[in-house]
Structure formats: structure tokens, C-alpha cells
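Submitted below is the structure of interest, expressed as C-alpha cells.
The complex is shown incomplete by one protein chain, all other protein chains being positioned as in the whole.
Chain nomenclature is as follows: A, B and C, assigned in order of appearance, with residue numbering initiated at 1 for each chain independently.
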Amino acid sequence: MDDRVILRVGAKVLIPFILLFALYVQFHGDYGPGGGFQAGVIFAAGFVLYALVYGLGNAKKVMPPAVVHVCSALGVMIFAGTGVVTMLLGGGFLDYNALAHDPHHGQHWGIFSVEAGVLVTVFGVMVSIFYAFAGRRSS
Amino acid sequence: MAAVAIALPALGAFVVLALGKWPNAREAATLTTGVALFALVVSMIHPVEDGTGQGWTLLEVLPGVTLGLEVEPLGLVFALVASLLWPVTSLYAIGYMRGHHEENQTRFYFFFAIAISAAMGVAFSANLFTLFAFYEILTLCTFPLVTHHGTEEARKAGRVYLGILLTTSVGFQLLAIIWTWQIAGTVDFRPGGILAGTASKGVLSALLVLFVFGVGKAAVMPFHRWLPAAMVAPTPVSALLHAVAVVKAGVFTILKVAVYVFGLDLLGTLSSTPWLAWAAAATIILGSLVAFTKDNLKARLAYSTISQLSYIVLGALLANEAGIIGGGMHIAMHAFGKITLFFGAGAVLVAAHETDISRMHGLGRTMPITFGAFFVGALSIIGVPPAGGAWSKWFLGLGTLEAGQLGLLATLMVSSLLSLVYLLEVPVRAFFGRPPEDAHHPEGIHEAPLPSLIAIVFTALATLTLFVHPGLLHDLMTMVVSR
Amino acid sequence: MRENLPVLQVVVPLLAAPLAFLVRRPRLSWLVALGAAFWAFFAALSLLTGVLASGAIGYEIGGWEPPWGIEYRIDELSAWVLVIVSGIAAVVLPFARASVEREIERDRIPLFYTALILCMTGLLGIAATGDVFNVFVFLEISSLSAYGLIAMGQNRRALTSSYQYLIMGSVGATFIVIGIGLMYSMTGTLNMADLAERLPAVAASRTIPVAFAFLAVGVSLKLALFPLHLWLPNAYTYAPSAVTAFIASTATKVAVYMLLRFFFTVFGAAFSFEVMHLDRILMPLALVAIVAMSLVAINQENGKRLLAYSSVAQIGYMVLGISLASVLGVAAGVLHLFNHALMKGSLFMAMGCVMYRVGSCRVEAMAGLGKTMPFTMAAFVVGGLSLIGVPLTVGFISKWYLVQAALEKGMWGIAAVVLLGSLLALAYVWKVVEVAYFRPPPDGPGVREAPLSLLIPTWVLVAANLWFGIDAKTTAGVALRAARMLLGAGS
Partner (left out) sequence: MRLLGYFNYWIVVALMMIGFYTMISRGNLVKKLVGLSVFQTSVMILYISLGKIFGGTAPILLEGEEHVVYTNPIPSVLILTAIVVGVATLAVGLALVVRIHEAYGTIEEDEIHVQDDVM
């Protein structure tokens, strides 16, 4: 592992950009192609790359499995919770117009929060699938 | 009131269950409930005679299909017989079950009471659906009684019992009921019938076939095998359920269907009626013939029952008033006669541990009361005075004449002669035969236990009384056909 | 709150599922799941009363009007299925606590409840939505969680069973997607009501019959219609007891719901039965299922497996009723949905009690249980009688309507097969009853009666079996209304 300098250095350079790109895809989702799903996968890909290069142990230190699991559950709650909030505000389920006085802003906030939920869940699920399979010891 | 008559034995059953640890209290509960039930049913006679019998709708199961009760003369006859014989049989059972050291007695009395409750339900049901429901409950709650001993033989018999009764009832009877509902729009029992003019004669004929064979409890051949199979049960069960409550529920159903679903007028015009009457006649003769071949006393009595039940089926299918009256009266007459015979058979089993007729020589000398009663019962079944059976056979005979069916009359005669031989063989052997050499009867054979003896004498006397006072029965049955 | 009920019905359990996972403690996650199930049950009941009082309820998600947005649509049938699914969940969850603690490792219990609630969410979603693609999504949610649930069984064969179910279930779901896609390609809409309007115009094309065929096969796979039932017996046998009780009484029922929805609401009964002659396929298969699967059930040596085959046969009854395509027939099918859920629920829960104490569901192992576990076996007997169709139980009511529907069409043979099926049911139920009551219990430490936390839910369902068998006016009324609605005969 230690002698693969190019790999390690390359990964070190790449991973921040991967994560950043994920965030770009996420936040640009309002205006162009993109959104939580793609962003989540890319974000997870960054971690998977980290785990592949630096070992599962280190990856789990950075992102403990418990946190990953919480993420995957939390995202669903953010998504569905948004719907519930719109309902509490007097609209229908996922009726973003109710989120702000101005329907335009409401839509914006609604989509943002739903996409955030998707990002968190997809990231959590992807990484936990990776952990689950990579963490198996062949018997 | 009818609902109380159903609830009372059911309630009694749970009291029995609760008192399971104290046998004397338990039996007292059974007897008290039995007497109370009989008093209750007797109190219904007057309203019915005055023509003020009532109907109750308990609840509506499906739109138009109700769980309803009704007190009418035919049902009352059945209820009277069953409720009178229940406490009597219980008395007998106390002697029998204790004398025979049977296990699971609490379960026995529990299901016994439930069976009576179901029989009351059958008697007082106001429509086919209610009747079917109680009919099935009766089948199911007698199953643990048939398999009471839990042996391999009992389980096999239980399978036959349940198999035949449920096959016929679910396969034919239920189909017939749903079909009736389909074409008549109702399943209520109504004087004059509900089917007249609703469908073609061909369809109604098929329906009648389904009803007659669907009521497996009436034991019309070839659906009779369950009755001999049920004989593995303790004798009180055979006596009350397989000579009175269960089998009479079957023929009662057929009478009821004939009178209140088809109506006598319609019944007489159907093409299948005479065929079915001949099927019943065949059962009468075949049942008697098979009874001949049986050496086991209970088996012989079972086949005799099969034969006698078809008298009632035949009465219903004669489709005239005398036939119905004779059939209805035979429910009671046969019940008292046959239960006496079974009591006798059970008494021999308890006291002398004998089941085979060929080994009963000479027992009459040690058990004179039992065999005396047996003789009286046999007379009633054969249908000769001074026993009650004479009356019902008289009316059945009248019915065949009225229907112009001399062949059927001949059948009745032949069967009576056959029963004369196969039934009287038993007391004749007992009184006049010489004990077999290898008979190692336990020392000091004496009469059956006292409670059993009381029951035997009671039913034998009742058989004789019914010859002198058949009035009530006849009146009730006349009401049935004239309603 | 009330106007949002159609969606809250699904969303609250959806929120409860991750919550059940996040709380991490077995007991707490059980409580969360229990709360979700009861919420769903009350919501479903209130929806049903609402629908019965004032007709179908529509709900636009996100305020987008159909057919652009996803619409939830609750009519008599969907409200009925919602009540069945959530009601069974509300009974199974109290049962599950003790049963699951016995059968599943402690650290997996939160996962178990998450999956169970997700499965319920998916099933509820299928019933609530009015959008065909949404049906697929919810179907996969319920199926995926069901695969997971089944795999948690103790026996290692649970794994292979789950795998088998996964393969066959995914194929079924993919067939459904193909059907949906083809319909979309011809009509450009996914909304059920909209599809129903637009399909007749293009029905003559070759694409629509193909879509029809794909949907028919896909749905039949999901509802385990003979001969596509191969996944079911193993899955039911090796799943944890609580899962079997839940899935057996709900999953196939919801598949039957899909059948009704696709072929009555979307394609329309006229197209399905007069043009495509769906009945010519469904009816013979249903009849074979009733007879053949009952016969197979008689030969089973494992109680759960026996009941599983019986389930395949009972599905035959539902499909048979539906294939008659008359108001009475469909009503019989819809009624049997409910009634069968009650009886199989109570039977499998009784098996769960046996599993809890005896640790095995083999018929042999049940010797003497009539004495040692009287209440459990009494529940089994009543459930079995209901399965046979003895009067005053729900099974009788189903049979009453089914036979009537067959007679109404003059189909004698079918009425006979239905009744023959009852007798075969008698044979396999009695097989267990005889062993339990007449065989002496084996020597060794005696078995005690199951704890109350298992018995009470079981008996609640048993009581429901009797209650709705004695007073079937409500259930039959709803079923008839749903059938009339499906056949467009007005209510």
C-alpha cells in the first residue's frame, strides 16, 4: 500500500475536487442538470476512492459506519419531513409554495431541502453498501 | 325463548367445564341444566298449540340472510324429544362413565351439552342458513365425543364421521341452500314452501336430490357409513346423539325442507320424489339386512337406526299429510325405543363386558330389568303394540296407501319383519339361551349401576306411555301439515 | 389534517421507518413501529368511513394537478385494502415483540422493524396511489424490504428462499414496468383515471395487448397465481413467524388489488374480459390452483409450509371470483381478500406461538399440543374451520358469495370445485388437528402455553374471524360497493 505513491498522491489531489464537484452538482441542480441523487453518488464515490486507496480502516475512522447508517435514515426523514412541514404550513404534501410567502422562493427552498435529503440518503446508502461488502472477511 | 333454550345448555357446558374438578357438582350441573331445559321446552307447548309461536331475528349476517329462530310444531317435537332425553341420558351416563372408568369425563359432558345446544338450534331455526350453521356445529362438537377414547380406531372412525358428514353437508347441502337462495331469494321456512313456481321442475328435482343426500345425518345410503363408525364412542353418545339428537337432526332437516321449503304440493309433482322415496326404501331394506349380519350389538343397532331413519325420510317423500305425521311421530317413537336399546347395550357392556350378541346367552337371568327394557324398546322399533312405534308405523303405512305406493307399503312390512327377527334375537338369547362354556364373566354379574338402571326403566316406560298417549305428538304434527 | 389523510397514511409510516432505525434500541424501535401501524390503521379506518360517506377522495401531491402530478386516489377498494394491510400490521406488531426477540438477534431488531414498517409503507402506497409508475415504486419498496425480512429467518434456507423470491419478484416487477412503459408510449400518461380515458382510443393497436400481457404475467407472479407460485411456499416457511403472519395476510392481497386496479380500473372490465378474454386464462389457473395446491398442502410435513400451499389455493378463490367478472364474483374476490387475511393471519400467528414454544413448525413436533398449549391450538382450530368455510366464520361468507356468483352464471362445475376445495381444506387442517389433539406429547420437558403477548393478538384475529362471520353486513356491503365501482355499474 505504502509504495503506491502516485496513487496516494493522486487520490489526495482528486478527492477534494470530487467532493466539491458533488456539491456543485447538488447546488446547481436548480438551474441545470444535476441534483441530490447524482451528487450523493459522486460524494460517495469520493469516499469509496479514499477507502480503496487508504484502506477501509482509515475510511471508517473518517466516516464511522454508525454515522453512515444515520445518514441513510436521516435523508429519508428530511425528504418526507419537508412534505410534512408543507402540510403543517397549510399546503398539501410537498406543496413547496407554502414554504415561503413568494411561491418562487417556496419552490426554491422546497426543492433544495428535498434534494438535500436525497443527497444524504444516497450518500449514506452507497457508502454503507460499500462498507458492507468490503468489510466482509472471506471465510 | 328459543334463544334461551339454545343458550341454556351452552351455559351449562361452561359450568360443567368450571366444575371439572368436582365430579359430583359437575354432574349435578348437567342434570339441573337438563331438567331446566326440558321445563323450558315444555312451557313452549302451549303457545304453539294456541298458534302463537313466535319468530326472532338474532342478527342479520348478510343482507337478507339472518340468524333467526322460530318455535313451530315440528321443531317443538324434536326439541321435546331431545331435551327430555338429555337429562335421562346424563343420568345414564353418570352410571356408565363411572362404571366404565372413562377418562376425560369433563370434556365429555362439556361437548355433550354443546351438542344439545346445537340440536336446540337446529330445532328452532327459522331459516335454512341458521339450520345449516347449527347442523355444522352439531357435527363438529360431536367429533370429540366420537373420538373420545383417542385410540387409533377412534381416530379412524372420527375421520370417517367428519369426512362423510362434512362432505355431504358442504358439497351438497350448502350448494342446495345457496341455490335456493339464488332462485327463491329467501331461505326462510314458510308454511307452504318457498320454491313453488320459482324454477323449472327439473331444477327443483335436482335441488331435492341435493337436499336429501346433502343431509348426511339422515344416513340415506350410500352416505350412511359414518353412523356405524360413530359407534366407537361411549354408549351414552351412541344413545343420545346417534339415536336421537344428531340423526334426528338429519331427518328433521329433511322433513322441514319437505314441508317448509318445497311444500307438499310441489313435492308431490317433482319427478325425483318417487325415485328418492325408493332410495329411502332401499336403505330401509338394506339397513335391516346388514343389521342381520352384525354380531356386535351396537353395530346391529346402528344399522337398525339407518333403516329406521329412512322410514322418516320416506314419510317426508310420500308428500302427503299422513306421511309427514307418521315421519314426525317416528322421530319421537324411534328415539325412545332406540335409546332404550342402546342403554341396554351399554348396561351389558358395563356390567358384563360383553359386546357380541352371540355371547349374551343367559345374561337375561342376571340382568332381567335391562333385558326387559330392551324387549320393550325392540317392540317399539318393530312397531307392534303396546309400544309407541306402532302409531308412527300406522301413519306411515297410511301414507303409502294414500300415495298409492303398495310397493313401499310392502317394504315397510318386510323391514318390520326383519327387525322383529334381528332385534328380538337379543332378549330371546339372553333369557332362554344357555351361557356359553367359555364365557368367563367376572364373578357376580349384576344389574347395571343404579343411575343407568333408572334411565333404562324410564325410557322403556316412556315407550309404553307413548302408545297410550300419542295425542300431543299427533296434534303437533297435524298442526305442521295444516299450517 | 383530514384533507391530507390520503398522503399521511403513507408518509407517517415512511417517516417512522428511519426513526425506528435511528432509535437503535429494540424496544423503542418496536414502539415506533407499533405507533406507525396504529396510526395507519386509524387513518385507514377514517379514510374508509370518509369514502363510504362521500365517495372517492383524490389528493394531488405537491399541488400538481393530475395528470401532470402524482395523484393519490382513495376509493372504496383502496380504502378497503388500506384497512386490511394496516389492520393486520396493527395486530402483528404487538405479536412481533416477543416472537422477534426469540427468533432474531438483538442487534438486528431495529433493522427488522424498519424493514417491516417499510414493507407496510410500500403496500399502503400501492393501495393509495393513483399513478401506475408509483405503483411500481411502492411495489419495489415493499418487495425489497420483504426480501430482507424473509432473509432474517433462522434457518439458512431462509436465505435461498429470499433469493428465489428476489429473482422471481424482480422479474415480475420488471414485467410490470414494461407494461407500464408500453401503456405510456401509447397514451403519454401514467395517471390511472387518465389512462382509463385514453386507452380505448388506442386499444386496437398491437402495443396495448402486449402491455396487457406483460402486466398480467407480472401481477400474476406477484400474487403467486399457480403456476407462478414457486417462490411463495419457501418464503413463507422460512421467514420469521411475525413476518410470515404479516406478509401472508397482506402482500398477496395487495397483488390481487393490483390485478383489480390494472384490469378493471385502467383497462376496463370490458376490454380485459371481452376483448382480451383474461378470464379464459385466470379461471382455469384458479381452479387448478384450488385443487392442486390443496392436494399438495395435504402432503406437507411442515405446518407453515402446509399453510403456505393453502394460501396459494386460497389465492385461487380470489382470482376465481374476479375471473367471473360479475358484480357478485368480484365482490366475492374482494371479500375473500379481507376474510383470508383474517384467517391466514390467525393461523400463521398460531404457528408463531408454536414456533415460540416448540421451536419448530413440523407437524410431527405438534404432537400433544392440544393439551399443553390449549389456547394456541384452539386458535388454530377456529382459524382452520374458517379456512374450511364452516358457517359463522368468515370463510363461510366468502364461499357463500363465490358459489352464488358461480351459480348466477350457471357454472355448476365451478361451484362444485369451490366446495371440493373446502373439503380438501378440511383434510389438511385436520391433519394438524389430529396430531395436536390425539398424539401424546413427546417425553421430556413439557411445553407451556405461549405468553399472553402472543396469545392476545392471535385471539384478536380469531375473534375477528368469528365476528365478521356472524355479522358480515358491513364487509359484504363494502365488497359489493367496490365491485360495482370496479365494474362501473354505479353504486
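The criterion applied here is as follows: contacts are C-beta pairs under 8 Å (C-beta built on N, C-alpha and C of every residue); 3 or more make two chains touch, one makes a residue touch a chain.
All values derive from a computational prediction rather than experimental measurement.
K.L.:
Shown chains touched by the missing chain?
P.N.:
A, C
K.L.:
Which one, C:V177, C:L278 or C:A479, makes contact with the chain that was left out?
P.N.:
C:V177
K.L.:
Please identify which residue in A:A11, A:V67, A:A100 or A:I129 touches the non-displayed chain.
P.N.:
Looking across A:A11, A:V67, A:A100 or A:I129, the contact with the absent chain belongs to A:I129.
K.L.:
Check the options C:S185, C:N299 or C:T474 and report the residue that touches the missing chain.
P.N.:
The missing chain is touched by C:S185.
K.L.:
Tell me which residue among C:Y147, C:F212 or C:F246 touches the hidden chain in the full complex.
P.N.:
From the options C:Y147, C:F212 or C:F246, the contact with the absent chain belongs to C:Y147.
K.L.:
Using the document's definition of touch, tell me which of C:I167, C:A201 or C:L452 contacts the absent chain.
P.N.:
The one listed residue touching the chain not shown is C:I167.
K.L.:
I need the residue numbers on chain C that touch the omitted chain, in ascending order.
P.N.:
Chain C touches the missing chain through residues 133, 136-137, 140, 144, 147-148, 151, 156-157, 159-160, 162-163, 166-167, 170-171, 173-174, 177-178, 181, 184-185, 190.
K.L.:
Please identify, in ascending order, the residues of chain A that touch the omitted chain?
P.N.:
32-33, 37, 129, 132-133, 136, 139
The rule is short, and it goes like this: only the chains that are shown with their structure count from here on.
K.L.:
Starting at chain A, how many touching-chain steps does it take at least to reach chain B?
P.N.:
The least step count works out to 2.
K.L.:
Can you check which chain pair, A-C or B-C, has more C-beta pairs in contact?
P.N.:
B-C
K.L.:
Taking the mean of the C-alpha atoms as each chain's centre, how many Å separate chain A from chain C?
P.N.:
36
K.L.:
Per the centroid of Cα atoms for each chain, what is the distance between chain B and chain C, given in Å?
P.N.:
Chain B and chain C have C-alpha centres separated by 44 Å.
K.L.:
For the complex, which residues does chain C have touching chain A?
P.N.:
Listed in rising order, the residues of chain C that touch chain A are 4, 7-8, 11, 14-15, 17-19, 21-22, 59-63, 114.
K.L.:
Where on chain B does chain C make contact in their complex?
P.N.:
By the definition above, chain B touches chain C via 59-63, 65, 67, 129, 132-133, 136-137, 140, 147, 150, 155, 159, 162-163, 166-167, 170-171, 174-175, 178-179, 181-182.
K.L.:
Please give the residue numbers of chain C that touch chain B in the complex, ascending.
P.N.:
385, 388-392, 397, 399-400, 403-404, 407-408, 415-416, 419-420, 422-423, 426, 430, 434, 438, 469-473, 476-477
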